[in-house]
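The complex appears here minus one protein chain, its other protein chains still in place.
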Amino acid sequence: MTAQVYGTAREALGDIADGAIVMIGGFGPAGQPVELVEALLEQGAADLVVVSNNAGNGEDALARLIQLGRVRKIVCSFPRQVDSWHFDAAYRAGSIELELVPQGNLAERIRAGGAGIGAFFTPTGYGTPLAEGKETRVLDGVPMVLETAIRADVALVKAYRADGAGNLVYRRTARNFGPVMATAATRTVVQVSEVLPVGAIDPETVVTPGIYVDSVVRLDSTTTLAGARPAAGRATS
Amino acid sequence: MTAQVYGTAREALGDIADGAIVMIGGFGPAGQPVELVEALLEQGAADLVVVSNNAGNGEDALARLIQLGRVRKIVCSFPRQVDSWHFDAAYRAGSIELELVPQGNLAERIRAGGAGIGAFFTPTGYGTPLAEGKETRVLDGVPMVLETAIRADVALVKAYRADGAGNLVYRRTARNFGPVMATAATRTVVQVSEVLPVGAIDPETVVTPGIYVDSVVRLDSTTTLAGARPAAGRATS
Amino acid sequence: MTTTSAAQRLDKAAMAARVAADIAPGSYVNLGIGLPTLVADHLPVGSGITLHTENGLLGMGPSPAPGREDPELINAGKIPVTELPGASYFHQADSFAMMRGGHIDVCVLGAFQVSARGDLANWSTGSPDAVPAVGGAMDLAVGARRTVVMMTLLAKDGTPKLVADCTLPLTGMGCVSRVYTDLAVIDVGPGGARVVETYGVTHAALEDLLGLELGLTDTGED
Partner (left out) sequence: MTTTSAAQRLDKAAMAARVAADIAPGSYVNLGIGLPTLVADHLPVGSGITLHTENGLLGMGPSPAPGREDPELINAGKIPVTELPGASYFHQADSFAMMRGGHIDVCVLGAFQVSARGDLANWSTGSPDAVPAVGGAMDLAVGARRTVVMMTLLAKDGTPKLVADCTLPLTGMGCVSRVYTDLAVIDVGPGGARVVETYGVTHAALEDLLGLELGLTDTGED
């Protein structure tokens, strides 16, 4: 159904049930939907399964969710960072389950979830501890591992601009996990720095078509650097 | 290696060996690399395996390749058209092998070929004659069929604009199979209506990164309608 | 548990309007080649319904004015169309991911046969000397959240197209949930065929015509 534009991150987030699977975009600081995760912290859902490349930094909202014991499991490629002390503590205490996934397999499993592909054979991880117990097969001479699709109840994504139809463009390397996560969740909530009228994004340059977007919120804090080049719409010649 | 720009379709095509697997972009008239297929007709390679959504129209170059018996096998979703008489005749005579593939499976198998995915489980085709003899599995409650990746020796693609780094943008529904085929071939040859300087295509709007492109030729005949909206670069606000 | 019954068999336009009436505002919809394309003319203005065409466009508009056709802007039937504000273009793998991943709310397809269980046959006449072609039929059949069929209830030779078991090669198994025809709207699925509405025929006459026992649907609405 058509995307709705909301006035606050909390309203855009809506209700998240206890036990929900929540995808959170971002790679390092780029593309983190900071305010949406803060809204989730405020909203109160617990027993969550989080799918995210990282596992929180310092005292940010994801780190706090973990500290508060509201994340039962995290599906993640790089949880360990210099300032991931809340995750580290929970992991060492055995109070959080970690499914460690190579970054490309994580992205491809999410894409599969959004694309209706149930599972796929990939060479990544073959012969390593992260493929232990998984089905393997040699295809065209290459040994591969079977990896299954990941879907979520909600995806939290940061994009650069939306139009009124929910079409999204991203900015530079902040694009990262947003476009695949947006496809793989029952409900996709997006924070942007600008909402344009329907038709204001060139149809050739749309990265995430509006069909994947349910809720949009414009946040000043999402605004990128002053003077930064726009993500789409620059003359090409 | 970096893309090369050539002066003629024949030069861009280069050598194609007998027995080569050749992907040809296009869906109906949109996105057909007409002059590149004509160059293939002229070049002379035989015993070809062609991967293409359609199987030639009227007396076009693909139809002629089939008529001349130079296509051993075609991997195709919709070979039968009102004017596909050369394919029809070859098929009825048993002189061409047809692997009929649902269109979405064809696209996904080509994507898998380009993405290093060996095979994947898809619901499309399950329980139908086109899945006969294929491995099946129920995943998350959905019965699925295992489909394998398709790769090619050469992909022939029509795009709209290239820059000197081989980055491509397409135009409207002519985009269709080009972007996935470009990723799945050892050598990708592209005809465009315009070659721009390196950097003239906004990095946010590139559809096919130059890494996938080997040879480019600019052809006047590829030019789209006068006055048509450019594929990228229109101001978004 | 009652069915409405119009006095008259529906013509194509009335069938298309009946299909359109079941599509919720704001839906993303794919209309198959042939009869289903007529549904576009009956979608209410301002309903916010967005059309997908699997060759790579979301936000498809009607045919262009004569002389304004663009050979690079066509639908899955290779007919020139237009783009509406808010449209987006994507490649074939992304387009079929959109379909297969369950993102299209409703897909309306034509059919040669539909079974009471919801099996669909719409890609092959089964004729041994026919040149086969499938296109996107199998992807469309299983991909949408809800797949419905729009067809005449009887073939030109008078044989029923709603059947106990499809005799033609299948497009998809158990994928159809509702069939819109000139004589009736009928739900199909694991519970068998159940009549929603009839047009110019009684429930009993419909059963005779099809040689099928038909239930009544619980509700005529989604």
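Quick notes
Each chain carries a letter (A, B and C) given by its place in the written order, and its residues are counted from 1.
Keep in mind that, in the parts below, contacts are C-beta pairs under 8 Å (C-beta built on N, C-alpha and C of every residue); 3 or more make two chains touch, one makes a residue touch a chain.
These numbers were taken from a predicted model, which means no experiment stands behind them.
Counted over the whole complex, the shown chains touched by the missing one are A, B.
Within the full complex, the residue among A:L98, A:L139 or A:V195 touching the omitted chain is A:L98.
Screening A:V5, A:A30 or A:V198 for touch with the missing chain picks out A:A30. Not every partner is drawn; the one left out touches subunit B at residues 1-2, 111, 113-117, 163-165, 167, 183-184, 198-199, 203-204, 206, 209-212.
Residues of subunit A in touch with the missing chain: 27-31, 77-81, 84, 87-88, 91-92, 98, 100-108, 110-111, 122-130, 143, 170-180, 207, 224-225, 228.
Simple rule for what comes next: only the chains that are shown with their structure count from here on.
Chain geometry summary: the mean Cα position of subunit A and that of subunit C are 35 Å apart.
With centres taken as mean Cα positions, subunit C sits 29 Å from subunit B.
Counting partner chains per residue, subunit A shows two or more touched chains at residues 115-117, 204. Within subunit C, residues 57, 83, 89-90, 96-97, 99-100, 143 each touch two or more of the remaining chains.
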